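The structure appears right after this line, and notes come after that.
Up next is chain A:
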Amino acid sequence: MFFLSAVILFPLLGGLALLFFPREQVRAIRMTALGLALIELLLVLGLDLAYLQNSVSLFSSSFLHESWRWFPDLGINYSLGMDGISLVLVSLTALLTAICIGASFRIESKVKNYMAFMLLFESGMLGVFLASNLFLFYIFWEVMLIPAYFLLGTWGGERRIYAAFKFVIYTSVGSFLMLVGIIAIGYYHQLAAVAAGGTSCGYTLELSQLLNTSATCHGVLDGTTQLWLLLAFAAAFAVKVPLIPFHSWLPDAYSEAPAPVTALLAGAMSKTGVYGFLRLCIPLFPQAIHTLAPYINVLAVVGILYCAVLALMQTDLKRLLGYSSISHLGVIMLGLFSFTAQGMTGSVLQMVNHGITTAVLFLIAGFLEYRTGTRRLQDYGGLAARIPWLAVMMFIAALSSLGLPGLNSFTGEFLSLLGAFRANVTLGVLGTLVVVPAAWYMLRFFIGLMWGVPATEGAVSANLRKGGIRDLSLGELGVIIPLIILIFYIGVQPAVLTGIIDPSVANTMQVLSSAFVK
Partner candidate 1 sequence: MPLSAYLIMSALLFTIGVIGVLIRRNPLIIFMSIELMLNAVNLSFVALSHFLDSADGQMFVFLVLTVAAAEVVVGLALIVSIYRRRHNIDVDEMNIMRG
Partner candidate 2 sequence: MTNLSLWVLLLPLLGFIILGLAGRFMPRTAILAVGWGACGLAFLCAAISFFSMLATPAAQRTSDQVVYHWISAGTFSLDFGLLLDPLSMTMLLVVTGVGLLIHIYSAGYMADDPSFWRFFAYLNFFIFAMVMLVIANNFLFLLVGWGLVGLASYLLIGFWYQRRSAVAAAQKAFVINVIGDFGLMLAIFLIFQGAGRLDYAGVLTHTFPAATATAIALLLFVACAAKSAQLPLYMWLPDAMEGPTPVSALIHAATMVTAGVYLVARAYPLFEQSPAALAVVAGIGGATALFAATIALFQLDIKRVLAYSTISQLGYMFMAEGVHNYSAGIFHLVTHAFFKALLFLGAGAVIHALAGEQDMRKMGGLWGRLRVTGLTFLIASLAISGIIPFAGFWSKDEILGSVLAYGNQTGNVWYYILWAIGILTAGMTAFYMFRLFFGIFAGDYRGASVAVNDNTNGDVEEQEAAAAGHHHAGPVRYNSIHDVAPVMSIPLIILAILSVIGGFIGSMALFGLPNWSPLANFLPAAMHNHAAEGSLTLEWISTGLSLLAGVLGIGMAWRLYGKGFAFKQNSNPLYQLVFHKYYVDEILNAVLIIPVLALSRTLSRYLEGDVLDGGSRGISTLFRGTSTFMRRVQTGYMRNYALGILLGVVVIIVYYAVRG
(Lines give C-alpha, C1' and ligand atoms only; values in the text may rest on other atoms or scores of the structure.)
Protein backbone atom coordinates (compact mmCIF):
# COMPACT_ATOMS: atom_id res chain seq x y z
CA MET A 1 0.00 0.00 0.00
CA PHE A 2 2.92 2.29 0.65
CA PHE A 3 5.00 1.24 -2.29
CA LEU A 4 4.70 4.39 -4.33
CA SER A 5 5.16 6.60 -1.26
CA ALA A 6 8.21 4.61 -0.35
CA VAL A 7 9.62 5.14 -3.81
CA ILE A 8 9.07 8.87 -3.61
CA LEU A 9 10.00 9.48 -0.01
CA PHE A 10 13.00 7.21 0.30
CA PRO A 11 15.45 9.60 -1.38
CA LEU A 12 13.99 12.54 0.53
CA LEU A 13 14.38 10.87 3.91
CA GLY A 14 17.75 9.50 2.89
CA GLY A 15 18.87 12.98 1.97
CA LEU A 16 17.68 14.29 5.33
CA ALA A 17 19.52 11.50 7.12
CA LEU A 18 22.62 12.45 5.20
CA LEU A 19 22.51 15.87 6.84
CA PHE A 20 23.35 14.29 10.20
CA PHE A 21 26.70 13.08 8.95
CA PRO A 22 29.74 14.98 10.17
CA ARG A 23 30.79 17.47 7.53
CA GLU A 24 34.31 16.18 7.14
CA GLN A 25 33.33 12.57 6.49
CA VAL A 26 33.27 13.30 2.77
CA ARG A 27 33.93 9.79 1.61
CA ALA A 28 31.28 8.29 3.84
CA ILE A 29 28.78 10.88 2.65
CA ARG A 30 29.51 10.12 -0.99
CA MET A 31 29.28 6.39 -0.54
CA THR A 32 26.09 6.66 1.49
CA ALA A 33 24.49 8.91 -1.08
CA LEU A 34 25.40 6.51 -3.84
CA GLY A 35 24.17 3.62 -1.74
CA LEU A 36 20.86 5.38 -1.14
CA ALA A 37 20.46 6.10 -4.84
CA LEU A 38 21.21 2.49 -5.66
CA ILE A 39 18.74 1.20 -3.11
CA GLU A 40 16.21 3.56 -4.62
CA LEU A 41 17.04 2.12 -8.01
CA LEU A 42 16.39 -1.35 -6.63
CA LEU A 43 13.06 -0.16 -5.24
CA VAL A 44 12.17 1.16 -8.67
CA LEU A 45 13.21 -2.10 -10.26
CA GLY A 46 10.89 -3.78 -7.80
CA LEU A 47 8.22 -1.40 -8.97
CA ASP A 48 8.95 -2.38 -12.57
CA LEU A 49 8.56 -6.04 -11.76
CA ALA A 50 5.40 -5.44 -9.80
CA TYR A 51 3.95 -3.45 -12.68
CA LEU A 52 4.88 -5.97 -15.29
CA GLN A 53 3.23 -8.73 -13.34
CA ASN A 54 -0.01 -6.89 -12.66
CA SER A 55 -0.41 -4.49 -15.49
CA VAL A 56 -2.43 -1.68 -13.93
CA SER A 57 -3.87 1.44 -15.37
CA LEU A 58 -3.69 4.91 -13.95
CA PHE A 59 -6.64 4.90 -11.59
CA SER A 60 -7.26 1.26 -10.97
CA SER A 61 -7.34 0.72 -7.25
CA SER A 62 -4.47 -1.66 -7.03
CA PHE A 63 -1.52 -1.78 -4.71
CA LEU A 64 0.18 0.61 -7.10
CA HIS A 65 -2.29 3.30 -6.21
CA GLU A 66 -2.55 5.31 -3.03
CA SER A 67 -4.96 7.89 -1.75
CA TRP A 68 -5.01 9.58 1.62
CA ARG A 69 -7.35 12.38 2.58
CA TRP A 70 -5.51 15.60 3.17
CA PHE A 71 -7.71 18.69 2.76
CA PRO A 72 -10.75 17.01 1.29
CA ASP A 73 -12.79 20.22 1.38
CA LEU A 74 -10.34 21.78 -1.01
CA GLY A 75 -10.17 18.67 -3.13
CA ILE A 76 -6.62 18.12 -2.04
CA ASN A 77 -5.59 14.57 -1.39
CA TYR A 78 -2.32 12.79 -1.21
CA SER A 79 -2.95 10.41 -4.05
CA LEU A 80 -0.52 8.60 -6.24
CA GLY A 81 -1.03 6.41 -9.26
CA MET A 82 0.88 5.18 -12.22
CA ASP A 83 0.78 3.58 -15.61
CA GLY A 84 3.35 2.47 -18.13
CA ILE A 85 4.32 6.00 -19.08
CA SER A 86 5.02 6.94 -15.48
CA LEU A 87 6.85 3.67 -15.02
CA VAL A 88 9.43 4.20 -17.72
CA LEU A 89 10.04 7.79 -16.65
CA VAL A 90 10.35 6.82 -12.98
CA SER A 91 12.84 4.16 -13.96
CA LEU A 92 14.78 6.63 -16.07
CA THR A 93 14.89 9.14 -13.22
CA ALA A 94 16.06 6.62 -10.65
CA LEU A 95 18.71 5.30 -13.00
CA LEU A 96 20.01 8.72 -13.98
CA THR A 97 20.08 9.95 -10.39
CA ALA A 98 22.12 6.99 -9.29
CA ILE A 99 24.48 7.51 -12.19
CA CYS A 100 24.77 11.24 -11.70
CA ILE A 101 25.46 10.83 -8.01
CA GLY A 102 28.11 8.31 -8.97
CA ALA A 103 29.55 10.86 -11.37
CA SER A 104 29.59 13.59 -8.71
CA PHE A 105 32.42 12.24 -6.59
CA ARG A 106 34.63 15.02 -7.89
CA ILE A 107 32.51 17.64 -6.14
CA GLU A 108 34.68 18.79 -3.27
CA SER A 109 32.82 21.63 -1.58
CA LYS A 110 29.78 21.15 0.66
CA VAL A 111 29.46 17.56 -0.38
CA LYS A 112 26.78 16.87 2.19
CA ASN A 113 24.44 19.54 0.93
CA TYR A 114 25.10 18.59 -2.67
CA MET A 115 24.18 14.98 -2.16
CA ALA A 116 21.13 15.86 -0.08
CA PHE A 117 19.93 18.19 -2.82
CA MET A 118 20.47 15.56 -5.47
CA LEU A 119 18.33 13.11 -3.53
CA LEU A 120 15.69 15.74 -2.89
CA PHE A 121 15.69 16.53 -6.59
CA GLU A 122 15.06 12.89 -7.32
CA SER A 123 12.12 12.83 -4.92
CA GLY A 124 10.64 15.85 -6.60
CA MET A 125 10.83 14.35 -10.04
CA LEU A 126 9.51 10.98 -8.96
CA GLY A 127 6.65 12.75 -7.24
CA VAL A 128 5.78 14.62 -10.41
CA PHE A 129 5.70 11.38 -12.36
CA LEU A 130 3.51 9.62 -9.78
CA ALA A 131 1.15 12.28 -8.43
CA SER A 132 -2.45 11.95 -9.39
CA ASN A 133 -3.79 14.98 -7.59
CA LEU A 134 -3.21 18.34 -9.18
CA PHE A 135 -2.23 20.04 -5.95
CA LEU A 136 0.19 17.29 -5.06
CA PHE A 137 1.57 17.51 -8.57
CA TYR A 138 2.17 21.19 -8.03
CA ILE A 139 3.91 20.60 -4.73
CA PHE A 140 6.31 18.10 -6.28
CA TRP A 141 6.79 20.42 -9.21
CA GLU A 142 8.07 23.09 -6.84
CA VAL A 143 10.02 20.62 -4.74
CA MET A 144 11.91 19.85 -7.91
CA LEU A 145 12.75 23.48 -8.51
CA ILE A 146 14.37 24.24 -5.16
CA PRO A 147 17.20 21.70 -5.24
CA ALA A 148 17.77 22.46 -8.90
CA TYR A 149 18.23 26.10 -8.01
CA PHE A 150 20.74 25.39 -5.29
CA LEU A 151 22.61 22.77 -7.27
CA LEU A 152 23.00 25.20 -10.10
CA GLY A 153 23.68 28.30 -8.05
CA THR A 154 26.11 26.79 -5.56
CA TRP A 155 28.18 24.30 -7.50
CA GLY A 156 27.97 25.80 -10.98
CA GLY A 157 30.52 27.57 -13.14
CA GLU A 158 31.49 31.21 -13.27
CA ARG A 159 28.15 32.64 -14.31
CA ARG A 160 26.16 30.32 -12.07
CA ILE A 161 24.28 33.01 -10.21
CA TYR A 162 23.00 34.57 -13.41
CA ALA A 163 22.05 31.17 -14.77
CA ALA A 164 20.32 30.11 -11.57
CA PHE A 165 18.29 33.30 -11.35
CA LYS A 166 17.24 33.05 -14.94
CA PHE A 167 16.27 29.44 -14.48
CA VAL A 168 14.21 30.09 -11.38
CA ILE A 169 12.47 33.13 -12.76
CA TYR A 170 11.55 31.47 -16.03
CA THR A 171 10.28 28.35 -14.31
CA SER A 172 8.42 30.10 -11.53
CA VAL A 173 6.53 32.38 -13.85
CA GLY A 174 5.30 29.23 -15.56
CA SER A 175 4.62 27.47 -12.28
CA PHE A 176 2.56 30.29 -10.83
CA LEU A 177 0.42 30.39 -13.92
CA MET A 178 -0.06 26.68 -13.49
CA LEU A 179 -1.07 27.19 -9.85
CA VAL A 180 -3.70 29.66 -10.97
CA GLY A 181 -4.83 27.10 -13.52
CA ILE A 182 -5.03 24.38 -10.90
CA ILE A 183 -7.13 26.51 -8.57
CA ALA A 184 -9.37 27.55 -11.43
CA ILE A 185 -9.87 24.12 -12.92
CA GLY A 186 -11.35 22.86 -9.65
CA TYR A 187 -13.70 25.81 -9.57
CA TYR A 188 -14.83 25.61 -13.19
CA HIS A 189 -15.14 21.89 -13.01
CA GLN A 190 -17.42 22.21 -10.02
CA LEU A 191 -19.51 24.81 -11.84
CA ALA A 192 -19.79 22.59 -14.89
CA ALA A 193 -20.66 19.55 -12.83
CA VAL A 194 -23.42 21.40 -11.01
CA ALA A 195 -24.70 22.77 -14.27
CA ALA A 196 -24.76 19.26 -15.66
CA GLY A 197 -27.13 18.17 -12.90
CA GLY A 198 -24.87 17.05 -10.09
CA THR A 199 -26.49 18.66 -7.04
CA SER A 200 -23.84 18.38 -4.36
CA CYS A 201 -20.65 18.26 -6.28
CA GLY A 202 -17.59 19.38 -4.35
CA TYR A 203 -14.46 21.17 -5.35
CA THR A 204 -11.98 18.57 -6.51
CA LEU A 205 -8.44 18.50 -7.75
CA GLU A 206 -8.30 14.74 -7.93
CA LEU A 207 -7.22 13.71 -11.39
CA SER A 208 -9.31 10.57 -11.36
CA GLN A 209 -12.47 12.58 -10.60
CA LEU A 210 -11.68 15.31 -13.08
CA LEU A 211 -11.30 12.71 -15.79
CA ASN A 212 -13.98 10.27 -14.79
CA THR A 213 -16.56 10.88 -17.45
CA SER A 214 -18.96 8.26 -16.10
CA ALA A 215 -19.39 9.80 -12.65
CA THR A 216 -22.34 12.04 -11.79
CA CYS A 217 -20.10 14.84 -10.74
CA HIS A 218 -18.42 15.23 -14.05
CA GLY A 219 -18.63 18.49 -15.85
CA VAL A 220 -17.44 19.21 -19.34
CA LEU A 221 -15.66 22.50 -19.53
CA ASP A 222 -16.59 24.66 -22.47
CA GLY A 223 -14.01 25.37 -25.12
CA THR A 224 -12.98 28.86 -24.07
CA THR A 225 -12.50 27.93 -20.43
CA GLN A 226 -10.51 24.90 -21.49
CA LEU A 227 -8.30 27.02 -23.66
CA TRP A 228 -7.47 29.53 -20.94
CA LEU A 229 -6.82 26.82 -18.39
CA LEU A 230 -4.74 24.92 -20.90
CA LEU A 231 -2.64 28.01 -21.59
CA ALA A 232 -1.97 28.38 -17.87
CA PHE A 233 -0.80 24.78 -17.61
CA ALA A 234 1.07 24.91 -20.87
CA ALA A 235 3.05 27.90 -19.65
CA ALA A 236 4.65 25.83 -16.93
CA PHE A 237 5.31 22.86 -19.16
CA ALA A 238 6.54 24.81 -22.16
CA VAL A 239 9.20 26.47 -20.05
CA LYS A 240 10.30 23.18 -18.60
CA VAL A 241 10.51 21.28 -21.90
CA PRO A 242 11.50 23.91 -23.22
CA LEU A 243 9.59 24.94 -26.26
CA ILE A 244 10.95 27.93 -28.11
CA PRO A 245 10.72 30.85 -27.44
CA PHE A 246 10.71 29.94 -23.74
CA HIS A 247 14.10 28.28 -23.87
CA SER A 248 16.42 31.15 -23.11
CA TRP A 249 17.16 29.86 -19.60
CA LEU A 250 18.37 26.52 -20.89
CA PRO A 251 21.71 27.25 -22.57
CA ASP A 252 22.81 29.21 -19.54
CA ALA A 253 21.60 26.70 -16.99
CA TYR A 254 22.95 23.68 -18.87
CA SER A 255 26.32 25.19 -19.48
CA GLU A 256 26.82 26.57 -15.98
CA ALA A 257 25.57 23.67 -13.89
CA PRO A 258 28.08 21.00 -12.88
CA ALA A 259 28.02 18.21 -15.45
CA PRO A 260 26.16 15.59 -13.38
CA VAL A 261 23.50 18.14 -12.55
CA THR A 262 23.19 19.13 -16.19
CA ALA A 263 22.89 15.47 -17.07
CA LEU A 264 20.05 15.19 -14.61
CA LEU A 265 18.39 18.41 -15.73
CA ALA A 266 18.54 17.48 -19.39
CA GLY A 267 18.06 13.77 -18.92
CA ALA A 268 15.23 13.66 -16.43
CA MET A 269 13.87 17.07 -15.50
CA SER A 270 13.10 18.19 -19.03
CA LYS A 271 10.87 15.12 -19.30
CA THR A 272 8.59 16.44 -16.56
CA GLY A 273 7.47 19.15 -18.96
CA VAL A 274 6.54 16.70 -21.69
CA TYR A 275 5.01 14.43 -19.10
CA GLY A 276 2.88 17.32 -17.90
CA PHE A 277 1.55 17.86 -21.39
CA LEU A 278 0.86 14.19 -21.80
CA ARG A 279 -0.60 13.44 -18.39
CA LEU A 280 -2.50 16.65 -17.66
CA CYS A 281 -3.01 18.85 -20.68
CA ILE A 282 -4.14 16.23 -23.13
CA PRO A 283 -6.72 14.38 -21.02
CA LEU A 284 -7.96 17.41 -19.08
CA PHE A 285 -8.52 19.70 -22.05
CA PRO A 286 -9.15 17.41 -24.99
CA GLN A 287 -10.94 20.00 -27.08
CA ALA A 288 -8.66 22.90 -26.36
CA ILE A 289 -5.56 20.81 -26.94
CA HIS A 290 -6.75 20.24 -30.45
CA THR A 291 -6.99 23.96 -30.92
CA LEU A 292 -3.57 24.55 -29.49
CA ALA A 293 -1.79 21.53 -31.00
CA PRO A 294 -1.05 23.10 -34.39
CA TYR A 295 0.66 26.03 -32.72
CA ILE A 296 2.64 23.76 -30.46
CA ASN A 297 3.63 21.66 -33.43
CA VAL A 298 4.78 24.70 -35.34
CA LEU A 299 6.79 25.88 -32.36
CA ALA A 300 8.25 22.41 -32.04
CA VAL A 301 9.30 22.27 -35.68
CA VAL A 302 10.74 25.76 -35.59
CA GLY A 303 12.59 24.83 -32.43
CA ILE A 304 13.89 21.62 -33.95
CA LEU A 305 15.42 23.33 -36.95
CA TYR A 306 16.35 26.60 -35.28
CA CYS A 307 18.25 24.96 -32.45
CA ALA A 308 19.89 22.48 -34.81
CA VAL A 309 21.18 25.37 -36.87
CA LEU A 310 22.31 27.18 -33.74
CA ALA A 311 24.16 24.12 -32.54
CA LEU A 312 26.28 24.22 -35.68
CA MET A 313 28.30 27.20 -34.62
CA GLN A 314 28.39 27.01 -30.84
CA THR A 315 31.80 27.36 -29.33
CA ASP A 316 31.00 26.05 -25.86
CA LEU A 317 30.56 22.32 -25.71
CA LYS A 318 27.87 22.21 -23.09
CA ARG A 319 25.98 25.00 -24.81
CA LEU A 320 26.13 23.04 -28.06
CA LEU A 321 24.70 20.01 -26.30
CA GLY A 322 22.06 22.25 -24.75
CA TYR A 323 20.82 23.40 -28.13
CA SER A 324 20.92 19.87 -29.44
CA SER A 325 18.80 18.89 -26.47
CA ILE A 326 16.15 21.50 -27.27
CA SER A 327 16.13 20.33 -30.85
CA HIS A 328 15.56 16.72 -29.84
CA LEU A 329 12.85 17.65 -27.39
CA GLY A 330 11.14 19.34 -30.29
CA VAL A 331 10.95 15.95 -31.98
CA ILE A 332 9.44 14.51 -28.82
CA MET A 333 6.82 17.24 -28.73
CA LEU A 334 6.08 16.81 -32.39
CA GLY A 335 5.48 13.11 -31.87
CA LEU A 336 3.29 13.71 -28.84
CA PHE A 337 1.13 16.30 -30.53
CA SER A 338 0.62 14.20 -33.61
CA PHE A 339 -2.04 12.37 -31.55
CA THR A 340 -1.24 9.15 -33.35
CA ALA A 341 -0.34 5.92 -31.57
CA GLN A 342 3.06 5.83 -33.25
CA GLY A 343 3.88 9.43 -32.50
CA MET A 344 2.87 9.28 -28.86
CA THR A 345 4.52 5.95 -28.16
CA GLY A 346 7.58 7.15 -29.97
CA SER A 347 7.54 10.33 -27.99
CA VAL A 348 7.53 8.52 -24.65
CA LEU A 349 10.15 6.09 -25.90
CA GLN A 350 12.23 8.98 -27.09
CA MET A 351 11.97 10.64 -23.69
CA VAL A 352 13.76 7.64 -22.24
CA ASN A 353 16.26 7.49 -25.07
CA HIS A 354 16.99 11.16 -25.02
CA GLY A 355 17.47 10.99 -21.26
CA ILE A 356 20.04 8.25 -21.62
CA THR A 357 21.90 9.72 -24.57
CA THR A 358 21.99 13.28 -23.40
CA ALA A 359 23.12 12.22 -19.94
CA VAL A 360 26.07 10.38 -21.44
CA LEU A 361 26.98 13.36 -23.57
CA PHE A 362 26.86 15.82 -20.70
CA LEU A 363 28.75 13.50 -18.38
CA ILE A 364 31.45 13.12 -20.99
CA ALA A 365 31.56 16.87 -21.50
CA GLY A 366 32.05 17.08 -17.74
CA PHE A 367 34.87 14.54 -17.81
CA LEU A 368 36.57 16.57 -20.50
CA GLU A 369 36.07 19.83 -18.67
CA TYR A 370 37.51 18.27 -15.53
CA ARG A 371 40.60 17.16 -17.45
CA THR A 372 41.22 20.34 -19.37
CA GLY A 373 39.50 23.09 -17.45
CA THR A 374 37.90 24.50 -20.57
CA ARG A 375 34.68 24.16 -22.48
CA ARG A 376 35.80 26.06 -25.56
CA LEU A 377 35.67 23.85 -28.64
CA GLN A 378 38.56 25.69 -30.28
CA ASP A 379 40.91 24.58 -27.53
CA TYR A 380 40.29 20.94 -28.28
CA GLY A 381 41.33 18.65 -31.09
CA GLY A 382 43.03 15.37 -31.82
CA LEU A 383 42.34 13.79 -28.46
CA ALA A 384 41.30 10.39 -29.78
CA ALA A 385 44.86 9.12 -29.84
CA ARG A 386 45.39 10.21 -26.25
CA ILE A 387 42.13 9.11 -24.69
CA PRO A 388 40.73 6.38 -26.95
CA TRP A 389 38.11 4.95 -24.61
CA LEU A 390 36.67 8.32 -23.83
CA ALA A 391 36.59 9.01 -27.54
CA VAL A 392 34.79 5.74 -28.25
CA MET A 393 32.18 6.34 -25.58
CA MET A 394 31.61 9.86 -26.80
CA PHE A 395 31.35 8.66 -30.36
CA ILE A 396 28.71 6.11 -29.45
CA ALA A 397 26.72 8.73 -27.60
CA ALA A 398 27.10 11.20 -30.46
CA LEU A 399 25.91 8.60 -32.93
CA SER A 400 22.96 7.83 -30.75
CA SER A 401 22.16 11.50 -30.53
CA LEU A 402 22.28 12.06 -34.26
CA GLY A 403 19.83 9.20 -34.64
CA LEU A 404 21.97 6.52 -36.20
CA PRO A 405 19.71 3.62 -37.13
CA GLY A 406 20.32 0.70 -34.83
CA LEU A 407 20.90 2.78 -31.73
CA ASN A 408 18.31 3.85 -29.19
CA SER A 409 17.40 7.35 -30.34
CA PHE A 410 16.60 6.17 -33.80
CA THR A 411 13.72 4.03 -32.58
CA GLY A 412 12.06 6.85 -30.71
CA GLU A 413 12.69 9.50 -33.32
CA PHE A 414 11.55 7.22 -36.08
CA LEU A 415 8.24 6.52 -34.37
CA SER A 416 7.74 10.15 -33.37
CA LEU A 417 8.41 11.41 -36.85
CA LEU A 418 6.32 8.67 -38.40
CA GLY A 419 3.45 9.81 -36.23
CA ALA A 420 4.10 13.44 -37.05
CA PHE A 421 4.23 12.62 -40.73
CA ARG A 422 0.94 10.79 -40.58
CA ALA A 423 -0.69 13.70 -38.80
CA ASN A 424 0.71 16.45 -41.00
CA VAL A 425 2.95 15.81 -43.95
CA THR A 426 4.60 19.23 -44.02
CA LEU A 427 5.49 19.25 -40.35
CA GLY A 428 6.62 15.65 -40.55
CA VAL A 429 8.93 16.37 -43.45
CA LEU A 430 10.34 19.49 -41.81
CA GLY A 431 10.82 17.64 -38.55
CA THR A 432 12.56 14.78 -40.29
CA LEU A 433 14.85 17.22 -42.05
CA VAL A 434 16.60 17.72 -38.72
CA VAL A 435 18.61 14.54 -39.24
CA VAL A 436 20.84 16.44 -41.66
CA PRO A 437 21.96 19.33 -39.43
CA ALA A 438 21.96 16.95 -36.47
CA ALA A 439 24.51 14.75 -38.19
CA TRP A 440 26.45 17.81 -39.16
CA TYR A 441 26.74 19.39 -35.73
CA MET A 442 27.25 16.17 -33.84
CA LEU A 443 30.09 15.14 -36.13
CA ARG A 444 31.54 18.62 -35.97
CA PHE A 445 31.39 18.30 -32.21
CA PHE A 446 33.05 14.90 -32.18
CA ILE A 447 35.62 15.75 -34.81
CA GLY A 448 36.43 19.06 -33.19
CA LEU A 449 37.26 17.32 -29.93
CA MET A 450 38.68 14.02 -30.92
CA TRP A 451 39.90 14.02 -34.50
CA GLY A 452 42.30 16.17 -36.43
CA VAL A 453 45.51 17.54 -35.03
CA PRO A 454 45.77 18.61 -31.39
CA ALA A 455 45.39 22.33 -30.80
CA THR A 456 48.71 24.06 -30.38
CA GLU A 457 47.59 26.63 -27.87
CA GLY A 458 45.03 26.95 -25.13
CA ALA A 459 44.26 25.03 -22.00
CA VAL A 460 44.06 21.64 -23.63
CA SER A 461 47.45 21.73 -25.23
CA ALA A 462 48.99 22.98 -22.01
CA ASN A 463 47.49 20.03 -20.22
CA LEU A 464 48.58 17.69 -22.96
CA ARG A 465 52.16 18.85 -22.66
CA LYS A 466 52.05 18.23 -18.97
CA GLY A 467 50.66 14.77 -19.76
CA GLY A 468 47.66 15.64 -17.66
CA ILE A 469 44.92 14.23 -19.86
CA ARG A 470 44.12 10.68 -19.03
CA ASP A 471 41.68 8.19 -20.36
CA LEU A 472 38.52 7.20 -18.53
CA SER A 473 39.10 6.04 -14.99
CA LEU A 474 37.39 2.90 -13.75
CA GLY A 475 34.87 4.94 -11.84
CA GLU A 476 33.97 6.98 -14.88
CA LEU A 477 33.72 3.85 -16.95
CA GLY A 478 31.42 2.34 -14.36
CA VAL A 479 29.20 5.39 -14.59
CA ILE A 480 29.05 5.45 -18.38
CA ILE A 481 28.88 1.77 -19.24
CA PRO A 482 25.33 1.06 -18.00
CA LEU A 483 24.05 3.89 -20.17
CA ILE A 484 26.08 2.76 -23.19
CA ILE A 485 24.67 -0.73 -22.80
CA LEU A 486 21.18 0.72 -22.74
CA ILE A 487 21.93 2.74 -25.87
CA PHE A 488 22.61 -0.51 -27.69
CA TYR A 489 19.96 -2.57 -25.98
CA ILE A 490 17.07 -0.23 -26.66
CA GLY A 491 18.26 0.23 -30.20
CA VAL A 492 18.20 -3.48 -30.84
CA GLN A 493 15.19 -4.40 -28.78
CA PRO A 494 12.82 -1.45 -28.34
CA ALA A 495 9.81 -3.76 -28.08
CA VAL A 496 10.59 -4.21 -24.39
CA LEU A 497 9.79 -0.56 -23.80
CA THR A 498 7.11 -0.09 -26.40
CA GLY A 499 5.30 -3.06 -24.91
CA ILE A 500 5.00 -1.11 -21.66
CA ILE A 501 4.31 2.28 -23.18
CA ASP A 502 1.92 1.35 -25.93
CA PRO A 503 -1.09 0.21 -23.82
CA SER A 504 -0.87 3.33 -21.66
CA VAL A 505 -0.69 5.54 -24.71
CA ALA A 506 -3.74 3.74 -26.02
CA ASN A 507 -5.60 4.69 -22.82
CA THR A 508 -4.63 8.32 -23.22
CA MET A 509 -5.74 8.29 -26.80
CA GLN A 510 -9.03 6.80 -25.74
CA VAL A 511 -9.64 9.78 -23.45
CA LEU A 512 -8.82 12.01 -26.35
CA SER A 513 -11.16 10.34 -28.79
CA SER A 514 -14.02 9.79 -26.33
CA ALA A 515 -14.06 13.53 -25.71
CA PHE A 516 -14.78 13.96 -29.35
CA VAL A 517 -17.52 11.43 -29.52
CA LYS A 518 -19.46 13.53 -27.02
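Simple rule for what comes next: a residue touches a chain if its C-beta (ideal position, glycine included) is under 8 Å from a C-beta of that chain, and two chains touch if they have at least 3 such contacts; residues count from 1.
Quick note on selection: all candidates are chains of the complex that A comes from, given by their letters.
Just so we're clear, the structure is a prediction, and the values are computed from it rather than from any experiment.
Peer 1: Would you mind pointing out which option among 1 or 2 touches chain A in this complex?
Peer 2: 2
Peer 1: Which residues of chain A touch candidate 2 in their complex?
Peer 2: Checking each residue of chain A against candidate 2 gives 165-166, 169-170, 245, 247-249, 251-252, 306, 309-314, 340-342, 345-346, 382, 384-385, 388, 399, 402, 404-406, 410-411, 414-415, 417-418, 421-422, 428-429, 432-433, 435-437, 439-440, 443-444, 447, 450-453, 493-495, 498-499, 501-502, 505-506.
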